[in-house]
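With one protein chain removed, the remaining protein chains of the complex are shown where they sit.
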Amino acid sequence: MLTLECPCCGVMADETELSPGYEAHLKRFGPGASPEEFEAYMFARKNPKGVHFERWRHAYGCGKWFLAARCTATLEVFGTYPAQVSEPPPEIIATIKARRPDWEGFK
Amino acid sequence: MSTRLAKGGRLIDRMAPVEFTFNGKRLRGYQGDTLASALLANDQMLVGRSFKYHRPRGIVASGPEEPNALVNLGSGARLEPNQRTTTTEVFDGLEATSQNHWPSLKFDVGVVNNYAARFLPAGFYYKTFIHPRPFWKHVFEPIIRRSAGLGKAPTTGDADHYEQAYAFCDVLVIGGGVAGLLAARAAADAGSRVILLEQSATLGGRTVVDETMVQGKPVDAWLSAIEADLAARDTVTIRTRTCGFGVYDHGYVLADERVADHTPGDGRPKHRLWRIRAGRIITATGAIERPLSFAGNDIPGVMLAGAVRDYVVNHAVSPGDRTVVVTNNDSAYQTALALKAAGLEVPVILDARDSATGALPDAARAAGIRVLTGRAIAKVKGGKRVTGISVCAQAGEGAVLEEVPCEAVAMSGGWSPVVHLWSHCGGKLLWDEAISAFVPDPARPPLNHDGSAMVTVVGAAAGCLSLGNILAGFGKASGKGAIGLPDTCQTPDGSVSVPPVWVMPQGAPIALRSKMWLDFQNDVKVSDVQLAAREGYQSVEHTKRYTTLGMATDQGKLSNINGLAVLAEALGQDIPQVGTTTFRPPYTPVTIGALAGEARGEIFQPLRRTPMHEAHEKSGAYFEPVGLWRRPYCFPRAGETHEQAVHREVLNTRENLGLLDASTLGKIIVKGPDAGKFLDMLYTGVMSTLPVGKCRYGLMCNEQGFLSDDGVVARIDEDTWLCHTTSGGADRIHGWMEDWLQCEWWDWQVYTANVTEQYAQVAVVGPNARKLLQALGGMDVSREALPFMQWADGTLGGFPVRVYRISFSGELSYEIAVPASHGAAFWAACTEAGKALGAMPYGTEALHVMRAEKGFIMIGDETDGTVIPQDLGLDWAISKKKTDYLGKRGQERTFLADPDRWKLVGFETLDGSVVPDGAYVIADGTNANGQRNVQGRVTSTYYSPTLKRGIAMGLLHQGPTRMGDVVEFNTVAGGTVKARVRDMVFYDRDGEKQNV
Amino acid sequence: MKRYSVFAIAREAMRNHMGWDRAWASPEPKPAYDVVIVGAGGHGLATAYYLGRNFGITNVAILEKGWLGGGNTGRNTTIIRSNYLQDPSAAIYEKSRSLYETLSQDLNYNVMFSPRGVMMLAQTHHEVRGYLRTQHANALQGVATEFISPQRVKELCPILNIDGPRYPVLGALWQARGGTGRHDAVAWGYARACSDMGMHIIQNCEVKGVRSEGGKVTGVDTTKGFIGTKKLGMVVAGHSGQLAEMAGFRLPIEAVALQALVSEPIKPCMDVVVMANTVHGYMSQSDKGEMVIGGGTDGFNNYTQRGSFHHIEETLRALVETFPIISRLKMLRQWGGIVDMTGDRSPLISKTPLGNCFINFGWGTGGFKAIPGSGWAMAELMAKGEPGPLAEAFSMWRFKEGRFIDESVAAGVAH
Partner (left out) sequence: MSDPGIQPRSALGGMTFAGFASVRETGPVGMITMRAKNLKSLGKAVKAAVGTRVPAQRRIEVAGDKACAWMSPDEYLLLMPYADVSGALGAISKALAGEHHLAADVSDARAVFRIEGDSADRVLCKLCPADLDRLAPGEVRRTRAAQVAVAFWRQDGGYTLVSFRSVAGYVMGLLSHSARIGSDPG
């Protein structure tokens, strides 16, 4: 039963206030994209055991989507941040590196 | 015999006698008794039968670890099977019956299994009942099923209600013994908001039974003082009868409060499930005493030594006049002393250790009790109750040295800290050699959301088994941090020593080992675990599953460590090397009703009602669920079947006037400078060019390209559109819009608002539709003023309305939106004004029939998540000019772009019958897997009351090129139905009726 | 190996069961095998068994990171059915179900397949239509199902509340030859048979890397050293992504937690398996008397085998409404498993970008029922190097083409 702090309204939200949205920072491929690009966009998933970046919506709260950096092996949360970015912000990266020195970094 | 003592009993109130029944026999107890103590007070040693061999079973413990003394409690709508007598508070009128026997507790036919035990070792069922094949299901399995199970199955629903509640705290303390109380005080002193949970009705834990003085005060006075101290603080909440049964991630703890178990029928909720979110969790859950493994250790009258002490001290119950104590540690001597103090006889203490020199053994000797060291029980005698024991040397093979008659045996194999809650979220354990037990490893705690330690363990649960050391640990309290304690203030206790004694006597031969019970309820013996090891089931999980050790209702609280030790010995490994099985919640079984909470009956799920719901109920509507909405399926009149009602509604709508409650239709405002661009991405068609005042039908696809929703879009003003969605789609589509706006196109200037519930919507449909609106009066709804696919604001009958001239039936039709608070009144006004025009309400099924007659698709019928708009002949609603829309790239994939796909056509059966729902169009031959080839399937099929014949739509391989072909649908009876392929529009192909 | 039978038990009883063989051997790994299978769960062991039985390939090692059968094989709700909608699914699940019918005899190990019947309740008109579609499809697929009336539902399962005010039962899709099996026994039975054929089951042996040469697999690095192989079959759940990464490709899979629970045992009161998909719950009663209840999946990636409790609550709310008698029973044990959910919720039985490396992944919430059929199809794929008809549709490249095998389109969901 996770708790995540919604960066949009500041509430420490119970998992039951949230809707999960799987992998974050996917780049959309539309018409003109190669079959491989489109397949990668729609289906190929990192699904890591460890540090993961994912989408959540504060569905029963402020209604906003936000992003979370979380460890899928321990459920530890490194931080949450607004959805309007294409990669994790530096302070999140720094927090993760501090707690997971072996982490290979965002890619 | 076991009986009530004349004096004493900390917890019982002799002034408050209660009467209860056991197997119909009327018995008496006192308030403060558990059912177990009251049964013992009435000499009810035999209380149940074991799972597999149906052996006689008596009370062995005094807490939630009890494996044997389970009863059916109550009856009828208050029957509760498998209730533990040791945690059930007795009350006046309690009814209990024993379990797992036929025809009676004393004479149980199932006990033949016991005599055949030799043929029924662990896992015997995997090795037999293999032939002949049908016999497993029809002969062997039914016998096993009947013999297994424990309590009776209830036959009715539950008379009680339940509720749940959330709680938040900085520090949650689980366990109200001395360690828990001190931890709560330390945390409160540190300024934390604290909740303390205690599973039983009273605080104090073991200390109040085992000790006389705490911190220089008499134990009861000490307890009263700290209770009063905590109760006086605003920041501390204490909940008794509340078992914290599971620790979950991120500080989430579930606890079950037994609010009214002991006062059934008083109107209070039976249980309350607490959902607690704690910053830190302290478990002070104590330790559970382990049985010793000697032959006959399962006979009624053999009890845990601590339990015997509990019954004597708390309930003034004697387990028997003569009790033999057998132990490998000092704590059991307290039992001997308590028995002696109560005036009972302890013929001998058998101590498996070579010597016993501590204060307690000395006290026992001083009290005149005979103490034999290096001795063990060779065998317990008796059947349905203990009659005596044979003494042997622990070091030998069981040669009998002496016989001792007795009525009870108090055993102690040491103490296992309750590490369950520590382990639920991944806390790791260490094996402590001194006390021969697993203890929490403070270096590897379960982690909280921020990566910090989530749980701290104090008291006996940490392996700190002596009160002195517990108190000393709290003396080191630092006052820092939320819990006000160092994480490791409680450590395993060097002052207590429990040498390993896993089998008694050490060299017991098979005849004895096959009478030594590890798991009393599931009938797992030492010999079974040894057999599993020999057969290669060497992982502790394999052994558990193969023998069912630890899988009974006590979940191995008494048996796991003993079983593990036997396994380790059989494998020649160390215990920590073998490891434990995983500790899973719940710590003690939890009533399912409490987990379901308030959600039953009327509030089982939210039920969404339109503003006209009451009117429909009064009209006798038959409702169907549409998502969480309830919509009238049809409005049957007296004597009508649903089918007849639907036909009448269709015909009346086509001939006169029908009224449909369309309020559930989704309505989403999309507004902003970029709204047109946004909608052009969302819909397959173009919405940006829609003129103000007009409506356009649109399709939405997911990124895969599959059709997900449809509806009419109205342009409200220059930068505002109103998007209608399907009834089930409103929230989903609104969420979908917000997802794209927030996460992909966040720089686009677009706002959305879901106003679905702001409006009640009534579809006025049929040749008399305009007349009805004119009768209501207030705005011009003529063909010229309000042409097809336009909308207008105005008033009708005094109601503020927005009228959409759209049709889903092929008839002249208006959809009228009014503010929801006027919905019921507007519906009534339409009904009233419609009387003269032949108006009748119609339901969703008539709607479906009429749209099928017109060849309109329905999301969820023609679509199923694998269909693209191109399959449905909806190419006209897909812009060819747009470079992009959601789903466009997905639709370009080879399989979706294949011209060979199944496409939508109409079907009419040659004989006029209705194509069966769900039928497939068969093709010649079979595929490589032997399945009949198919070339299409029906998607909508109805009897058309308008055309007086069956009509259908469906997907067919290359359908549109096959007009006039005759195809065959399969039927489940094995035959086929022939149908001719045709276009989808069965009614008013030119659309003349809707355009009048 | 000694055969199991009632006579063997009687014989052994006379000597205190001292003469039983080990069910399977625990050998040290050889330097190389013809085939290495990663994962000694039901699917991996079944793959090995049918490689031996159907193709005579017995120089096989099955590597297991923990204890055999310890993944989802030992954590599921033991339901066996094949009433699937889409042809490829119906084919492999029906193959599986029919193999279950004789599995105890084939393995000489009682896996307790109990065809007690599986019913999927229809509680909305939409669901009725969905199941009628499945029934028509099944009739053409050779899967025996029937749509039964509410009265028949009640006769088959008297404890069901068919007149619930919210979702009255309108009928059910009934598969009389569906049922349950003993999950551990399936793994143990296959393991014993594999061991008997001389295959090596190597437990506590984790794969740490995949080696290849010229685009073809050559072996795996493990915690017990390098093990060479001509063909590699990866047959796991939960860690498929990590294995795929070692082999150099990415999967259309997310790993999420799925939960289940059992009640305390009670005397028999339910002889069939009931699935109620409108309210999301399913239940059966085990031979021990426990009510076996399946919960929902979480919606986030998770490798902890601990799900979120609100799914348990949702399931129990649904089931108390559907089976009012369970309200006063107690939840005895809850647990979670990690399931691999693919892009269309159907499995991958496929060749891969790496030569001679084959995968059998992504069974989601429906793996137990598929074990024999999955092993059969995977063995054929590995032995021949090309998929047979059972496996063909489950290629990992189907997503690129848009060729989904989507079972959620019917009212039913996969369990």
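In this document, chain identifiers A, B and C correspond to the written order of the chains, with residue numbering beginning at 1 in each.
The working rule: a contact is a pair of C-beta atoms (placed from the backbone, for glycine too) under 8 Å apart; a residue touches a chain by one contact, two chains touch by 3 or more.
None of the values given here were measured: they were computed from a predicted structure.
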item: Chains in view touching the one left out; value: A, B
item: Candidate in contact with the missing chain, chosen from B:Ala16, B:Val109, B:Val139 or B:Ala165; value: B:Ala165
item: Contact partner of the left-out chain, one of B:Pro142, B:Gly451, B:Pro486 or B:Gly672; value: B:Gly672
item: Touch with the omitted chain, as defined above, among B:Val109, B:Met213, B:Ala753 or B:Leu947; value: B:Ala753
item: Residue ranges of chain B at the interface with the undisplayed chain; value: 161, 163-168, 193, 257, 259, 266-269, 272, 275, 277, 598-599, 602-603, 605-611, 628-629, 669, 671-673, 720, 749, 751-753, 755-759, 795, 798-800, 819-822, 824-825
item: Residues of chain A in contact with the chain not shown; value: 8-11, 14, 16-17, 59-64
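Quick note on the criterion: only the chains that are shown with their structure count from here on.
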item: Distance between the centres, which are taken as Cα means, of chain C and chain B, whole angstrom; value: 22
item: Euclidean distance of C-alpha centroids - chain A vs chain C, Å; value: 30
item: Chain A-chain B separation of Cα centroids, rounded to whole Å; value: 28
item: Junction residues of chain C, two or more chains touched; value: 304, 306, 308-309, 400
item: For chain B, residues that touch 2 or more chains besides their own; value: 248-249, 252, 426, 704, 890, 893-894
item: Of all residues in chain B, those that touch chain C in their complex; value: 51, 78-82, 118-119, 121, 124-131, 133, 136-137, 141, 144-146, 148-158, 160, 246, 248-249, 252, 254, 424-426, 510, 514, 527, 531, 534-539, 541-542, 545-546, 548, 553, 555, 582, 584-586, 589-593, 595-597, 599-601, 604-605, 607, 624-625, 633, 704-705, 845, 860-861, 864-866, 890, 893-896, 916-920, 922, 927-932, 934, 937, 970-972, 974
item: Complex contact set, residues of chain C against chain A; value: 239, 241-242, 250-255, 298-304, 306, 308-310, 343, 399-400
item: Chain B residues within the chain A interface of the complex; value: 248-252, 277, 426, 447-451, 703-704, 735, 738-739, 742-744, 746, 883-884, 888-890, 892-894
